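Okay, here's the structure, questions in a sec.
Then we have chain A:
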Amino acid sequence: MLTPGRHLVLGNIALAEGALRAGCRFFAGYPITPANEIAHYMSQELPKVGGYYVQMEDELASMAAVIGASWAGAKAMTATSGPGFSLMQENISYAYMTETPCVVVDVQRSGPSTGQATMPSQQDVYQARYGAHGDYEAVALTPWSVQEMFDLAVKAFNLAERLRMPIILLADGMIGHMSEKLVVPEEVEVEERRRPSDRECTPFDTDDPSLVPEMPLFGEGYELLVTGSAHRPSGRRDYTPKYLQRKIWRIREKVLRAEPKLRDVVEYELGDAEVAVISYGASARPSYGAVREARSKGLKAGMLRLRTLWPFPEEVISKLAEDVKSIIVVEMNMGKVVREVERVVCGRCEVSLVSKVGGVLPTVGEVYDAIRRAVR
Partner candidate 1 sequence: MGRFNVVIDRDLCKGCLLCVYICNKRGGGILAESEERTLLGGALPKVIGECIGCRWCERICPDFAISVEVSEC
Partner candidate 2 sequence: MSVKPLSYYRERYIRFQPSPFCPGCGNGIILNCFVRAVDELGIPQKQILCVSGIGCSAWIPSPNFRGDTLHTTHGRAIAFATGAKVYNPDLYTVVFTGDGDGAGIGGNHLIHAARRNIDITVILVNNLSYAMTGGQIAPTTLHGLRTTTSPYGNPEHPFDLVKLVAAAGATYVARWTTYHVVELTRSIKEALQHRGFSFIEVLSQCPTQQRRLFGFRDPMRRLPSRILEMFAESTYIRNRPQRENYLYALPRGEPNEAFKAIEDALKGLEASARLVDHITYGRVVRVDSEDLEAVSERLRNLSAVERLVDALEGKIELGVFVREHRPEFTESLRTLIERAGGM
């Protein structure tokens, strides 16, 4: 692993380093551009710390192995890109239902389908939220730098352990394949999942205000019943509606209740802004350039950057809609987060979109033009 201090390192490697620092000791994956370097690094570093790298026969098997390892006690992760992320969805749904802590990294590439394997996009943002079947609340983090690939990887593992659920780390091919400064701290804060307090344990319900149940493991004599079918708090299969209704309510409420603490946005010069750019991940970089360009020309523009994309920071954006005349959403898809913004803004200010697909980033100029149009 990297020594604490400054490094120049690839985004994917920074992500893997963060995962290792957060205590990841199991990685199951399948080769896919642009996420391969994560697997390479994990296969090299995990054995050094007594961990396991397993290359499975496909992405959905990788997701299955991650869940199995998690219930055996591992902090476990997988990393893939769009096509693999699609394959993983059924087992991700299983992870929501069984409340299995794990981290799923999607280094987004340009789609649909095989698309442009080596080129970035942000086209999977809805897949990260609604990709798996059934009702659940998702948590997805969106890094915009090599440093954040590290930081948000650590955060993803801690959230997975705290909320006992899958956490999606939505990177993209550009950040993943870019080298930049990374400062590795001496120590990172590491959280552990709630463990049973005594022999009697209810693995799938709790009256703890966090709504996160204690998690027993295989091999501890709890005679565990873990199933993706609707089940009672004990884990026993039961189709009575009230059990599933309670389960769905709880696996959503445990996230929504924690939303204020999960909220993670960064504000740039929004104090007196008339036009606010909202962006996340790679497309926030040219957006930031455009905001500085606009400011240098005396235009009152600012940016709100989302580091936690899901759950969507509705309160922050709702307040922003009161303060600015116009919001410009910048993203590398045909307009997905802009729909969330429109829903929250509800007509209280203008909302426009700068969208770019084809595996290339929006340019500073394109965003700057949008700001200029919006200011008039």
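The candidates were selected such that all candidates are chains of the complex that A comes from, given by their letters.
One rule holds for everything that comes next: a residue touches a chain if its C-beta (ideal position, glycine included) is under 8 Å from a C-beta of that chain, and two chains touch if they have at least 3 such contacts; residues count from 1.
In this text the structure is predicted, and so the values were computed from the model without any measurement.
Novice: My understanding is that every option belongs to the complex but just one is in contact with chain A. Which one, out of 1 or 2?
Specialist: By the stated definition of touch, the match is candidate 2.
Novice: Enumerate the contact residues on chain A facing candidate 2 in the complex.
Specialist: Touch residues, chain A against candidate 2: 25-26, 28, 44, 46-52, 54, 56-58, 60-62, 64-74, 76, 90-91, 94, 218-229, 235-237.
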